[in-house]
Structure formats: C-alpha cells, structure tokens
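A protein chain is absent from this complex, but the other protein chains hold their places.
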Amino acid sequence: MGTGALEQLKVRPPAAKRIAVRGVERGMRSWTPWLFLAPYLVLFTLFVAIPVLYGLWMSLHNWDQFLDEKPWAGLSNYTELFRPGSAKAGPFWSAMRATGIFTVLSVPLLVILPLGVAMLLNERFRGRSFFRAMYFAPYVLGVVVVSMVFRFLLDPNIGALNHLLGSTTPWTTALPWAWISLVGMTVWWTMGFNAVIYLAGLQDIDSQLYEAAKVDGANVWQRFCNVTLPALRPVIVFVVTVTILASANVFGQSYLMTQGAPEKKTRTAIMFIAEEGFQDFNLGSAAAMSYVLALFLMALSAGVFFFFRRGEDRR
Amino acid sequence: MKARRTLRWAALIALTVLYVAPILWMVLTAFKTEEESAASPPTFLPSQWSSEALDTIFASSAQTPVLRWFLNSVIAALGTGAVVLVTAAPAAYALARMEFRGKRLVFGGIVATLFVPPIIFLAPNYEIVEALGWLDSLPAVIFPVAAGAFGVFFLRQFFIGLPLELEEAALLDGASRFQVFTRIVLPLSKPALATLFLLTVLTNWNDFLWPLYVLFNPEHLTLSPGLGLLQGANQTNYALLMAGGLVASLPVLALFAVAQRYIIEGVSRSGLKG
Partner (left out) sequence: MSRQQFLFACAALLAGCGGASRRPTASFGTGTGYDGPPVTLDFWNGFTGGDGPQMLALVEAFEKQHRNVRVRMVTSRWEDFYTKLPAAVASGQGPDLALMHVDQIPTNAEHGTILALDDLVRDLGLREQDFAAPVWRAGAYQGRRYGVPLDMHPIGLYANTQVLEKAGLDPKRLPETRDEYEAALEELKGKGIQGHWVTPFFFTGGHQFMSLLWQFGGELTDPAATRATWNSDAGVEALEWLRSLIKRGYSPRNVGQDADSIAFKNGQNAFIWNGAWAIGDYGSTEGLKWTLAPLPRIGSEKAAWSNSHNFTVMRQSSPDENRLRAAKVLIDTITKSPAWAEAGQIPARRSARESPAFRKLEAQSRLAEQVPDLRFAAAAPGLSDVREATLDIAIAQAVNGSQTVRHALDDSARRANELLRLNREKYAT
C-alpha cells in the first residue's frame, strides 16, 4: 500500500498552465518535451505498457517458461476457469473466495480502528510523537518479520497467546481462527499507516468549526458526526480505496503464517496465481487468472468510486 | 476533563502493550536455546541468555547472510527511489509545463495504468526480466518497480501547483527549459520529491512477492525473501526465526527512530495532497 494508485479519485487535476511568454513557447524545440519524457517512457514501455499486452498474449498459450514449445491455447486458459468441476476452476475460485473473505473482514477494521487511534493522538500532550511512531513501527518491519513473530505467538501448541489464555485454540490451523489470526495480524501491522494518514487529515480541520459547534451546544458525538466526518471525507475515501486494494492483494501473510492451512482454505488468489505460474510452470494460465482477478479488482474500485461520488452529489 | 485524560492514557498504554509485547517476545526468544524456545509451557525470560541462534546466523559457514540481505534491500530500496526521481521528475515536468502533440495521449496512457492491478505484471515482467538477463540480480527488483506511474502523476500534480512567475522570468532571461527545471522547479519541489522518495523506499522495502520469484541465489536475495529461508518445512526453529527477525529489524527500527518524523510526514502527505 502507500503508493496506491487511486489518488485521483478525489483530486481533480487543475488544468495545466503552460508557460507562454509573448505568445511563443520559449526555450524549447519540438523535441524538448520528448527529451524530458524519454527516460521514463523507456521504463514505462518496457515494464508497464508492453507487459499489459504481453501478458494477454501469454494467457492465450500453454506457456511453460522452461519449454521451447508454447502451443497456442486459444481461450482455454480462461474457459477452464469457468467450466464447473474443472481441475483449475475449483482451486481458483476457492482462492478468490479466500481473498474476498479476507478483504471483507479486514477493510472495516482497518478503516475504523485507525480513525480511533488518530483521534486519540490528535490532541496536544507530551509523548505524542512517541506513540505515533510506535504504532507506525510495525509497518517498517515488513510482512516477513511480522508473519514470523505472529506464527510463533499464535502457535497452537507452544505459542504465548494460548499459554496466556490457558486455551488450546488452533489459531493457525483451523477456521475460523486462521482468518481471525490473519486479519488480526494485518491490523497490527498496517493500522499505524492508516492512522498517520487520518491524523494528518484531522490536523487540517479548522478548529473554529469545533468552537462553532460547541457554541451551538453540540456534544462530542454530534461534533464527530457533523464536523469531523464531513471534513475528513476525502481522506476516508483515500484510506478506503487504498486499503481495499491492499487487502485484495494479500499474499505474504497467508504464504508465511498459515501456508494456506487448513486445506488451502486460506490460500489467497495471488498465492494461487504465483503457485500456478512458478511452481507448476503454467505462466500462461497464471496470466489468465491475473486478468480475471484484475477485472474483479477494477470493478471493485469503480464501485467504490461511484459509491462515494453518489454520496457527494446528494449532499 | 480529568476522566477523559485518564481514559486516553489508559487507551494509549493498552495499545502500547499490544504493540510492544510481540516485539519484546521476539527479542527475548532470540536469546533462548532452540529447546527453550519450543518449551511448553513457554518461559518468559531466557533461563540462560544464549547466543546460539545469533551465532548460527552470523557463522561464517552460515547459508543465511542476513547482513548481505539487508545491504541488498538497502541498495534495492534506495536504487528504486533514485530511479523514480530521476525518471519521473523530468517526465512530470514536461507533462505539467510543456505543450506538444501527443501529450494528452501520453498522459492519458500513463494515468490509465494506475488502475491496472499489479498482479497483471507478474507473469509478463518475469519473462521480460529474463530476456534482459536480469533474473537473480538487483536490477530485476529496481527497474520494473520504478516504472510504476504513480511518481509521474504525483509530481505532475505538484509542479502544476507551483507559481509560474519565477519560471517565466527565468525564461525571459534566456534560461533553457532544462535550466529552469533543474535550478527553479526542482529546488522548489524538495518536499514533494522527498515524500515520493520515502514512499517508494517504504513500498520497495516491504515488497515480497516479486523478489521471491526473481531472486534465487541466497547471496543475491533481499531481506524479505531471505528471511523466508529461515523457515523450513520439516524443522521449525523459532529461536532462529526470531533471531533472524531481530537482526533484520534492529537497523530498520534504528533508522526509523531517527527518521520517523520525515517518514510519517511523507506517508501522511500521500493521503492529503495527491
């Protein structure tokens, strides 16, 4: 997350003002802009533009990256995914379902809890930046360290949590516990990131708005609903979209902590696509699965976009 | 008011415990022997502070060069940040301040890819990186990652917001576009450049999926896939895992402690100003 792609959902780009001095473009020849663009366009063409089409091309083949023969397969890599009972369809949709479950469980928590933390930190007191840094710190540790630590803490047999609770809960090996663990760990890991974004949004709210609301006799809850939330709206939209995309791309947590257990039910879509491509050497079929997943994600982003826009129009 | 303050401190302390405990557990376990780390019930403090796990990691014959991975990660993350700045800034400037044929097409094309989920790139970029001969080397985890459209979009928004007058005056004085860009626009854009750099570094640092499949030799790994090596399937040595985690986190946490203000400000800006 972080460099999430959807900033423009809320930003309306101002029209580019060009530098026009006495009606002539000064200091540049016709190829000057292209010179400025060239370095990026090389990267962009090679690693963004070509791959989008090349992946499509690959998905139309039985593409084993280590065989010279990559026979044409037509649309079969796609149709296999939609043929009920086929060997690929079952595990693929079960993985898509896992990603869906994770997203539905984690997004609300990652949208609401960090707001609470941000409000906790949005007042002047000593040690504020210390707490802010502490809650953010897990994010810089990375998914591998965090997953390893939680796998250990949650080990059903020798883990500290079960010892503390005096229970034998199978945190990483049975449902629904495995979902609770994966979501809980993800919240612990990335909550600080969202909280920091909220906090910056809160600090931008004009304090006079609160004063005015107080004068009108609004209580804490009313002030939250009528001042904080509306003012925070663009930030909330940003957090929601970025969090949805990050959650839908979940990979490392289940790859490292549950390894798909139990019975591959926590194997996510990305994890399955990576296995199909790199472990079973079917990059063509993996590419086809990527496009199907991508269509879902794009539909989801569009849905979020229109949901929030409609809300804005009604206002 | 007093009650509210008490409540706030209670919440802060509860959260702090929740955030410190797992890290503390990792640190303590790193100093236990393998047997003690797997003991049931677990011990809190190591009954005997042992450097067994750390020794294993740092042994010269060890196949887990954690420091090497750390160095690779640093190079990859800083490298990606640098490549993003060097390529995205001039491109964004051209798109913000110059008129030329095909501009709408170029900008539209770049922005459109912001909506493409990254999973699309996994299979084709693997083949492209292989064809370039970059598999198992750091360029594989630098250039494809730096090609993302976010940097260009982000900087273009910022450049457009800069006042025009300075640039116009410089042009009147006969400065070239390149001079205007390097001497006026870039210095004015330091905060945006720093934000972009930090965000790129942070994203790259946390990247796991891509390096997992394009780097092979333990010497060439970055930290994320490297630490995964410690986790074997038929033998889980938690003391070793935690020691690896500790060694990997210490420098990051130290760096974070020093630079946390800038990192956090960078992240917060990503949500406010696009």
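Lettered A and B in written order, each chain numbered from 1.
Going forward, contacts are C-beta pairs under 8 Å (C-beta built on N, C-alpha and C of every residue); 3 or more make two chains touch, one makes a residue touch a chain.
What you see is a predicted model, and the numbers here were worked out from it, not measured in a lab.
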item	value
Selected residue (touches chain absent from view) among A:Tyr210, A:Phe281 or A:Phe296	A:Phe281
Option from B:Val74, B:Ile160 or B:Leu229 whose C-beta touches the chain left out	B:Leu229
From A:Ser129, A:Asn157, A:Gln203 or A:Gln222, residue that would touch the chain that is not displayed	A:Asn157
Touching residues (missing chain, whole complex) on chain B	33-35, 38-40, 61, 63-64, 127-128, 130-133, 135-136, 212-213, 216-219, 228-236
Residue ranges of chain A at the interface with the undisplayed chain	45-46, 50, 53-54, 57-58, 62, 64-70, 86-87, 90-91, 155-158, 168, 170, 172-174, 259, 261-264, 278-281
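Keep in mind that, in the parts below, only the chains that are shown with their structure count from here on.
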item	value
Between chain B and chain A, distance of the C-alpha-averaged centres to the nearest whole Å	15
Chain A residues touching chain B - in the complex, by the definition given at the top	1-8, 10-11, 13-14, 16-19, 21, 25-28, 30, 32-34, 36-37, 39-41, 43-44, 46-52, 54-55, 58, 63, 65, 117, 120, 123, 125, 129, 131-145, 148-150, 152-153, 155, 157-160, 163, 188, 193, 196-201, 204, 235, 238-239, 245, 248-249, 251-252, 255-256, 269-270, 273-274, 277-278, 283-284, 286-287, 290-291, 293-294, 297-298, 301
Contacting residues of chain B [partner chain A, same complex]	8, 11-12, 15-16, 18-20, 22-23, 25-26, 29, 38-42, 83, 86-88, 90-91, 93-100, 103, 106, 109-111, 113-128, 130, 143-144, 146-154, 156-157, 160-161, 164, 167-168, 171-172, 175-177, 180-181, 199-200, 202-203, 205-206, 208-209, 212-213, 223-225, 227-228, 230-231, 238, 241-242, 244-245, 248-249, 252-253, 256-257, 260-261, 263-265, 267-274
